[in-house]
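All protein chains of the complex are present and in place, except for one that has been dropped.
Letters A, B and C mark the chains in the order given here, with residues in each chain numbered from 1 onward.
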Amino acid sequence: MASGAGMQLSRDKLLEAYRTMRTIRDFEERVHDEFEAGNLPGFVHLYAGEEASAVGVCLHLDDQDRICSTHRGHGHCIAKGCDVEGMWKELWGSSEGLCAGKGGSMHIADLSKGMMGANAIVGGGPPLAVGAAMAAKTLKTGKVAVTFTGDGGSNQGTTFESMNFASVFKLPVLFVFENNGYAETTGSGWSVACGDIVNRAPAFGMPGVQVDGFDFFAVHDAVGEAVERARAGEGPTLIEVKFGRFYGHHEGDNQSYRGPDEVEILRRDHDCLKLFRNRVTEAGLLSDSDLDAIDQETADLMDRCVEAAKNAPRPTPDQLTTDVYISY
Amino acid sequence: MASGAGMQLSRDKLLEAYRTMRTIRDFEERVHDEFEAGNLPGFVHLYAGEEASAVGVCLHLDDQDRICSTHRGHGHCIAKGCDVEGMWKELWGSSEGLCAGKGGSMHIADLSKGMMGANAIVGGGPPLAVGAAMAAKTLKTGKVAVTFTGDGGSNQGTTFESMNFASVFKLPVLFVFENNGYAETTGSGWSVACGDIVNRAPAFGMPGVQVDGFDFFAVHDAVGEAVERARAGEGPTLIEVKFGRFYGHHEGDNQSYRGPDEVEILRRDHDCLKLFRNRVTEAGLLSDSDLDAIDQETADLMDRCVEAAKNAPRPTPDQLTTDVYISY
Amino acid sequence: MARIISMRKAINEAIRQCMEEDPTVILLGEDVAGGEGSPGADDAWGGDMGITKGLQPQFGKDRVMDTPISESAIMGCAVGAAASGLRPIAELMFVDFMGVCFDQIMNQAAKFRYMFGGKAQTPVVIRTQIGAGYNAAAQHSQCLYPMFAHIPGIKCVIPSSAYDTKGLLIQAVRDNDPVIFFEHKVMYDEVSDDVPKEAYAIPFGEANIVRDGGDITIVAMARMVHKAKEAAEVLAREGIECQIVDPRTISPLDEDTIIECVEETGRLIVVDEAYPRCNMGTDIAALAAREAFGALKAPIQVVSPPHVPVPFAPELEEAFIPSPEKIADAVRKTVSYGA
Partner (left out) sequence: MARIISMRKAINEAIRQCMEEDPTVILLGEDVAGGEGSPGADDAWGGDMGITKGLQPQFGKDRVMDTPISESAIMGCAVGAAASGLRPIAELMFVDFMGVCFDQIMNQAAKFRYMFGGKAQTPVVIRTQIGAGYNAAAQHSQCLYPMFAHIPGIKCVIPSSAYDTKGLLIQAVRDNDPVIFFEHKVMYDEVSDDVPKEAYAIPFGEANIVRDGGDITIVAMARMVHKAKEAAEVLAREGIECQIVDPRTISPLDEDTIIECVEETGRLIVVDEAYPRCNMGTDIAALAAREAFGALKAPIQVVSPPHVPVPFAPELEEAFIPSPEKIADAVRKTVSYGA
């Protein structure tokens, strides 16, 4: 529970962590609004409430380290350094979007940042992360791969296979399970037969650790150790991050399967941003005004981005058939 | 190690156990010969050496209990009561075969005996056994399902999913892992990242037990408990049966990946038939002449069956298109 | 008196009536009720599109089951249970997910009866969503039914009206072979028509002539039937009369009706929302080129999307989906061939 290493981060790193978490939160709150206003096409799944995971993980990674994400991918994208304006444009379906408007929320990616894609197939990411780790191992780059999977996705065969496979080859990959308590409407305590996902680590011959996902420092510390092990060639680690999501499964979800006041309590007592702020200000590492400035900055950023996305060029019909193959 | 309940089996049951194991052994040895002689089409995988598993399991089951088998399915078929002559005819591709010559060794089945099929897809069986168990639970028949899977098949995603699924629904199903040390040429100590398959049981919230697969009584006892739990509605059990196969992966395998003298030692010191004979004769439960009589009986049976199979009718071209659908 | 209900309602009603008439019918899939193991309400969603809402309250948790996200286990559970005395209806939420569970359909359910020499019976129904139109992009908008039609041993149903949906789904549940039931997600609410209250079954392998017309035969499936109808309206004003044939089941396929129609009109176009290669369009075109060649007066056009994944942006997705305009163009080209 008590966080060690994370609290010793440099001032710059702490600011970066907060800025990134805040950017994700603002992004998601704004997506919620824009979706409600009918401005955004497609299905969107919001990451609000889970920011400490993406940022606690990705702060350990650089552009050559790789991550595989899920349908709930905005947070991972931002944490991995994807251009926020490009993301907005993508959600809007603009040809200037990060994926030229062809992917959308569920397929947002930027390989140059090591972000190998959101994935609309639950369990689609883990095998791919195994591949990224295999490349790192074969090319001896010292890089790692991280795959984010939900509690629901933890029950997918592809996920299980990937853990065993990674362990057999001692690949530098982290299996981060973001257990937010639900897979759509289904409770994770029910669908994960062994209760906690961390209990599965021994079945795949790897260490496992469970962390409080509202606590950036807890996530950051646990991941730090796992990344070190991975870079040292000691193989994969399973990390279960426990927390809750602030919104429904996707926009439009009635959330009737949730407990009364569940979200209110989450927002009040388990907001990773508030907790972070309290921790760093109490410890005298950052001041409220440092953080307030960031809040302003990210709010402005969203305004700018949304404005840009609204006015961004639309795809033209000829783009329908481009970029299927490199050559055909 | 010491076996309790099994040794208290009735004389009839002990004779049945030995007869069935011996029938399997003779069947497989003869398949080996007939294949070598070029008489049998297709791929065949022999179960010789593993008889104590099929029989130790199936002695607990009746025709309404169901099993799902693997590519190495002859032993399971015989133990579940499939007609041996029909099996021989099937291997020969006769239209009088158990599956009308359409299935062959890798798809042999007899649903009326609760044998839901050999399966040429590694990991194909576990989801189906889950279904059989779901039917038993829904229809409240008190019946159970058993799926046999190899060490190699234990790494298949479908297998993992099935275990979690069965556990979540507390289905009456046993996951029997026949760990014979190899998946084709690949060592199970390497491919199963957690070493022993039994270590995976906690990951799926079910009890696990590992047994000496050369010892009929050990298998029989462990399965007995698991079947009881299943029938009582207490859910699935994982059972790892450890042993070795007497032949190659399939007929034609050079077996160069095996250790020197490995098979000789298996046949000499770890033959479930010899071990069974020693145990029951030393305990005074059966006599050598009881067992010798069975040996003669099964030898004769094979001669008769092979003769029948050789002379059995061949399929005619019109049968190519029958039995695809019930109606179309 | 007409009783106009949506495809959404028709499906729910069909399942309900099947479950009422036969206690061996069960329903399983991810969130088909919604709320299992969660602190709040049960039957919270009734399926991700709300189609199966209300069934769990009526039939209980033993017959209407949420599941973990384990499609191979879900499909296998349904298939294995079907071979063991139940008549399960399993939901594969989107057909796009077949890639994680196709073995249980293609190599198990489809082949049991044949491999086992006629001894198995596997009355399973797999309901799944197909189609583009919701900007759900590449992994939630595919049709893929041609891959299922390719496999011997399964039956494939692809309805275009609420009436057909109800009757075909009831037939699917009563049928003794494995059936894949393809539901176009956009049609749940887009399509409503007159549906009898009582249970009825529509036999498989009987195409429906949706529109009469002597100039050309258009074979279309699912949502494309409606696009074809729109095109036909426009064309009628130009004096071109289109006959529209909806096969309703693509496996079995009512070859006779299609051939007869083409022999009457001498011209064929096929409209298929699936990717263009090895799709139902080519399947039916090949059928006509083989069996109705003598009657053909013009090349057979297939109107399908281009050979590309389904794009996200609304403009691109719209350009992807065969439109009435494209259908009309293909018809005009065909009708004026050689003239």
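Operating definition for what follows: contacts are C-beta pairs under 8 Å (C-beta built on N, C-alpha and C of every residue); 3 or more make two chains touch, one makes a residue touch a chain.
This is a predicted model, so every value here is computed, not measured.
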Practice task
Would you mind listing the shown chains in contact with the chain that isn't displayed?
Solution key: A, B, C
Fill in the blank from the handout: Only one of C:Met7, C:Met224 or C:Val302 touches the unshown chain, namely C:Val302
Completion exercise
Touching the hidden chain, out of A:Ser10, A:Thr138 or A:Ser289, is A:Thr138
Practice task
Since one chain isn't shown, list which residues of chain B touch it in the complete complex.
Solution key: 41-43, 93-95, 99, 101-104, 106-107, 119-124, 152-153, 155-158, 181-192, 254-260, 262, 314-317, 319-321, 324
Exercise for the section: Spell out, residue by residue, where the missing chain touches chain C. Expected result: 72, 96-107, 110-111, 114-115, 137-139, 144, 146-147, 149-153, 251, 253, 274-275, 277-283, 285-291, 293-294, 296, 298-302, 307-309, 311-312
Handout entry: Interface with the undisplayed chain - residues on chain A
Key = 66, 68, 97-103, 107, 109-112, 116-117, 119, 121, 124, 126-136, 138-139, 145, 157-158, 161-162, 164-165, 168-169, 322-328
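Here is the rule we use: only the chains that are shown with their structure count from here on.
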Exercise for the section: Averaging each chain's C-alpha atoms to get its centre, pick out the one most distant from chain B. Expected result: A
Fill in the blank from the handout: The distance between the C-alpha centres of chain A and chain B, rounded to whole Å, is 45
Problem - Intercentroid distance (Cα basis), chain C paired with chain B, Å - result: 40
Problem - Whole-Å separation of chain centres (CA-atom averages), chain A against chain C - result: 36
Problem - Sites on chain B at which at least two other chains make contact - result: 157-158, 161, 164-165, 168
Fill in the blank from the handout: Multi-partner residues in chain C (2 or more other chains touched) are 67-68, 70, 72-73, 100
